[in-house]
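Let's look at chain A:
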Amino acid sequence: QTALPVIKIASVTPLSGSQAAMGETIKDGIELALNERVEEFKALGFDLQFAPQDDQADPKVGVSIAQRLIEDKDILAIVGHWNSGVAIPSSEVYNQGNLAMVSPANTAVAVTDRALPVVNRICARDDAQGPAGADYLFSLGLTSVFILQDKTAYGQGVADEFQKRYIALGGQVLGYEGITAGEADYSAVEEMIRASGAQAVYFGGIYPEGALLIKQLKEKGIEVTFLGPDGMDSAELVNIAGEAVVGTYYTSTAADVSGTEKGAAFAAAFKARFGHNPEGYAAYGYDALNVTLDAIKRAIDANGGALPTREQVVTAVRATSGYEGLATNVTFNEIGDNTEATVYVLGFSEAAYPPAVIKAIPVAEYLKK
Partner candidate 1 sequence: MNQLQVLVKIIPQLLSDGLALGFVYAIVALGYTMVYGILEFINFAHSELFMFGAFVGTEVLLLLKSAGILADMSPTVALLLSMLVAMIFSGALGVTVDRVAYRPVRSAPKLVPFISAIGVSFILQDLVRMVEEAKNGKFYLNAPTLFTNRITLAPNMVVPEKTLYIVGLCLLMMVALTLFVSKNKWGKAMRAVAQDRETARLMGINVDKVIALTFLIGAALGGAAGTLFSVQYGSISPYSGFVLGMKAFTAAVFGGIGKIPGAMLGGILLGLIEVFGASFLGALTGGVFGSEYKDVLAFAILILILIFKPSGLLGKPVGEKV
Partner candidate 2 sequence: MSDVMLALENVNTFYGKIHALRDITFEVKRGEIVTLIGSNGAGKSTTLRTISSQLTPAGGRVVYQGGVISKTPAHEVVGLGIAHVPEGRKIFPALTVEENLQMGAFRIRDARRNAENFERVYALFPRLKERYRQRGGTLSGGEQQMLAIGRALMSMPKLLLMDEPSMGLAPMLVELIFQSIVQLNRDGITILLVEQNAKKALKVSHRGYVLQTGAITLTGTGRELLRNDTVREAYLG
Partner candidate 3 sequence: MALLEVKGLTKTFGGLTAINSVDFSMEEHQIVSVIGPNGAGKTTFFNMISGYYPVDSGTITFDGHSLTKLTPEKVAAYRIARTFQNIRLFQNMLVAENILVGFYMNLKAGIGDIILRLPRMRAEERAAYDKVMELLSYVGLAGKEGELAKNLSYGQQRRLEIARALAIAPKLLMLDEPAAGLNPRETEEMKQFILRLRDDMNTTILLIEHDMKLVMGLSDRITVLNYGEKIAEGTPEEIRGNEQVVRAYLGVEEADDEEDGGDAAAGEVLA
């Protein structure tokens, strides 16, 4: 058996530390997709390999890894990161190394607004998801809201975009507070919500804190409608919050994956391989990888079946159009944003994950500003 030329794809997500759960599920999604296509690439004459990396949710570590990755000649593209704060400095390095990056999860506007040729993302931007949430809340007739955010790039980004839109719609923001991620006691802000008399709460942040807020609000008997962004998209939300989750909403670029046939197969394969159910971001990882591999395949074709250069891969990825995926369809615009992303609003009518899709809002209209 002669050695085939190697194509390596790296995933870069936090695998250790407090954000490891999210990083892990994305990595698993990527790994699953990659494994499904090893044979296909072998047929094309390439040895497809996977190189998962741990960025520890730390920008410094991210940059160091990026530096390593651009020097590994076998790496043709990377799928990652989880934190926008890590993605931004790391992508500067990828750009120096002409290494294409497809992000499954970075929503901060600065990720693509820097217009780096290598940077693409398949998820919705903060300035699509936040406004979509605002539109939906307002359409429910809820005209006063209390905004919370977790003081991270993600949480603040999406909460600020939400606020802008909500005020523009004529809604009333009765409070805007930051909480500290990683703590467990949010009673102070909960009491403030009670005191403010707001009809709804918008929380810019992710599910560990979100679930606690939902649960504690319910325990305290504070009746508000709760809405969050795609950071809430996790089965854990239900596990932690329990029955309290009923009646809450979140927005997400991923619909209920398991609803479709493709999705059910994915979920089953995932469970079989990793022993637990996939969560929202697993599907993003899966799609991001497939987008990448499709692009590489096109690059191979264009290159007459030979190993493409990184430059060719970068061009091919950016040219992605009409990809139909598990969680989202993908067409990249000139700065690497996905114009086909859809923001779904999901709501819990019972304490079971995933919740039902209530509304689908195409992001295209938010993207042309």
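As a working rule, a contact is a pair of C-beta atoms (placed from the backbone, for glycine too) under 8 Å apart; a residue touches a chain by one contact, two chains touch by 3 or more; residues count from 1.
In picking the candidates, the idea was that all candidates are chains of the complex that A comes from, given by their letters.
As the structure is a prediction and not an experimental result, all values here were calculated from the model.
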{"item": "Touching candidate - 1, 2 or 3 - for chain A as found in this complex", "value": "1"}
{"item": "Of all residues in chain A, those that touch candidate 1 in their complex", "value": "16-18, 20-21, 151, 175-180, 182-185, 187-189, 191-192, 194-196, 208, 211-212, 215-216, 219-221, 236, 239-240, 242, 274-276"}
